[in-house]
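Before we start, here is the structure in question, set down as structure tokens.
A single protein chain has been omitted; all remaining protein chains appear in their positions.
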Amino acid sequence: MLADHVEEVRLVDHHVHGWFTEPGDRDAFEAALNEGSTGPVPPGRSGFDLPLGVALRHWCAPLLGLPRHASPDDYWEARAATPYDELVRTFVEAAGVDHWLVDTGLTPALVTDPEPRSEVLRLELLMEEVLGERDVVGAFRERLDATDAVAAKTIAAYRCGLDIDWSRPSARAVAGRARASGGRVEDPVLVAFGVHEAAARGLPLQVHTGLGDRDLDLRRADPLHLRPLLEAVDIPVLLLHCYPFHRHAGYLAQAYDHVYVDVGLAINHLGARSVELVAEAMELAPFDKQLYSSDAYGLPELHFLGAQQWRWAMGQVLGGWVRRGHWSEHDAIRVVDMVAGDNARRVYEL
Amino acid sequence: MLADHVEEVRLVDHHVHGWFTEPGDRDAFEAALNEGSTGPVPPGRSGFDLPLGVALRHWCAPLLGLPRHASPDDYWEARAATPYDELVRTFVEAAGVDHWLVDTGLTPALVTDPEPRSEVLRLELLMEEVLGERDVVGAFRERLDATDAVAAKTIAAYRCGLDIDWSRPSARAVAGRARASGGRVEDPVLVAFGVHEAAARGLPLQVHTGLGDRDLDLRRADPLHLRPLLEAVDIPVLLLHCYPFHRHAGYLAQAYDHVYVDVGLAINHLGARSVELVAEAMELAPFDKQLYSSDAYGLPELHFLGAQQWRWAMGQVLGGWVRRGHWSEHDAIRVVDMVAGDNARRVYEL
Partner (left out) sequence: MLADHVEEVRLVDHHVHGWFTEPGDRDAFEAALNEGSTGPVPPGRSGFDLPLGVALRHWCAPLLGLPRHASPDDYWEARAATPYDELVRTFVEAAGVDHWLVDTGLTPALVTDPEPRSEVLRLELLMEEVLGERDVVGAFRERLDATDAVAAKTIAAYRCGLDIDWSRPSARAVAGRARASGGRVEDPVLVAFGVHEAAARGLPLQVHTGLGDRDLDLRRADPLHLRPLLEAVDIPVLLLHCYPFHRHAGYLAQAYDHVYVDVGLAINHLGARSVELVAEAMELAPFDKQLYSSDAYGLPELHFLGAQQWRWAMGQVLGGWVRRGHWSEHDAIRVVDMVAGDNARRVYEL
């Protein structure tokens, strides 16, 4: 009953990106399997030689008519032989997602966004769009007032780290830093300004924490650095990804009524170990403060795989507790429903 | 045999607080289930929606005559219908604890301390009691000389963080800082002074590390920050709680002959995941350097639940190793006895 339910429950993917508009070649495909690296796979190596690569051949191959664990060559061949719109439809439908919250700010020209969706507004990008204006503060506020995004997002972890002065900057300070920015938002004052403006409008705030690509210094992406911000705002703050600091994030979700966590991105990349990741994420965080996301980007396989691995992991973790008598099946199903989508629907008022 | 032994072994709970003098209402009860948060449970949410809430309904419900996994409403109803002294007796006796080491400094007016007990002296509180004296240093020393506590405790993690200058302050510096303290001990000099005075008297030192409520900055509660202190003193130093830094604590317990660890508090709050917590705590720490505690406070359920989850976790972890042939049953039982109470009896000379 739990096993069936977790396989069938409809999801809200509360943090995701689009898939590539073009199927791309094999080099691009393999490079896209490695989140951390920023270049092509080096000669003599394979993008499949990652936990994600194995998981893809395990879970995705059958959707292309292949046996589980088809070889990388066979996988690529079947993928390349499938019309791209059919490939996309196959994986995206198999995800079982009812609603997508899309960060549209990452390479918008290269991707197609899923439907039905709500938009997540990338604050640093919005700021960069108005840096050239005479009244940067006013222009930023005007655009923020006009947005129909259901949430804002900060990638402070990439731009300046999370260990910054999170107090609310003055308009004057922002104007000065904007002039000195050279067109790119890396200044903590500009980042903090965007976050406080979004908070003042009651927008839920998504925060990139933990792993990402090598552009970030992982030491500075620990969500524990956010404490001064958490003390200063009272909008929902949604800690994204979090790995390997997901236990820190769970602690914050317990300590602060307005803090939420997910383990998106990591749930795709850890492959078979996503079971343990989900288990660790459930150590402290209240059940009504956990959300599902894939953070899929580029490859439509990832939109499906995140959902599939989350389903499998939740089934294993909760199912194990039910089998050993620690949880009732009723409780487990209720928590699945909360994390699958109910929490997201409530937080974002979908 | 191991399974029976771990269920029956008598415990020393080497770090615990009292239970509320009054049963309280449901709001207070639910709020007390969340260690991290400091206020009431927000409207529309439930204090049961935590790993601890599930564990309580699993392990505690039968002691109130309910089936396992009774609903929150049923649990509360049965609890409220039980005379409070009977409720307390039921849970406290079921803990199977022979001796309690009680931190009496936390809300003494609100709680009743368990018996038989030894006292743990909260250094910051003692210091605050003498801050108004003309000779603060002398008064502090006098009180410390007169104590019959078996251990001292520092909550430096809450007051100033563990990453402070741990060198021994001069009496003159202490006097100056005491005058500037405004009646509350947050100054690292005052904290370090208390710790060194206790150490000079040979008192074992309990140190709050890791998780707690949101008053602390978790980054500054990592026990690794204690290295300068560990290099400077040679009394037993007992790292409390430790999660999510319990692996760091285990490393210190291996590296320093006088360092001990427990995973109290976390063992209650992690619910079904306390098995993995205990397993991780056993990765590096010598077996004669690990102790049991519940860190229960307020709800008598927690005095029992900490013990019960520790028993279950030890049985699962060691039992698994015995089943796979990695440990002998004889060794496992011996280690259970060490952690259950023998180590505490030795360290505190009970």
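To keep things simple, chains are lettered A and B as they appear, and every chain counts its residues starting from 1.
Methods note: a residue touches a chain if its C-beta (ideal position, glycine included) is under 8 Å from a C-beta of that chain, and two chains touch if they have at least 3 such contacts.
This one's a predicted model, so the numbers in the text were calculated from it and none came from an experiment.
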item	value
Candidate in contact with the missing chain, chosen from B:282, B:333 or B:347	B:282
Residue of A:176, A:244 or A:319 in touch with the missing chain, whole complex considered	A:244
For subunit B, the residues touching the chain missing from this view	222, 224-225, 227, 247-248, 251, 254-257, 279-280, 282-284, 286-288, 321, 324-328, 330-331
Positions on subunit A contacted by the hidden chain, ascending	34-37, 39, 42, 45-46, 49-51, 54-55, 58, 68-69, 211, 213-214, 217-219, 243-244, 269-273, 276-277
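In this section, only the chains that are shown with their structure count from here on.
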item	value
Chain centre separation (subunit A, subunit B; CA means) in Å	36
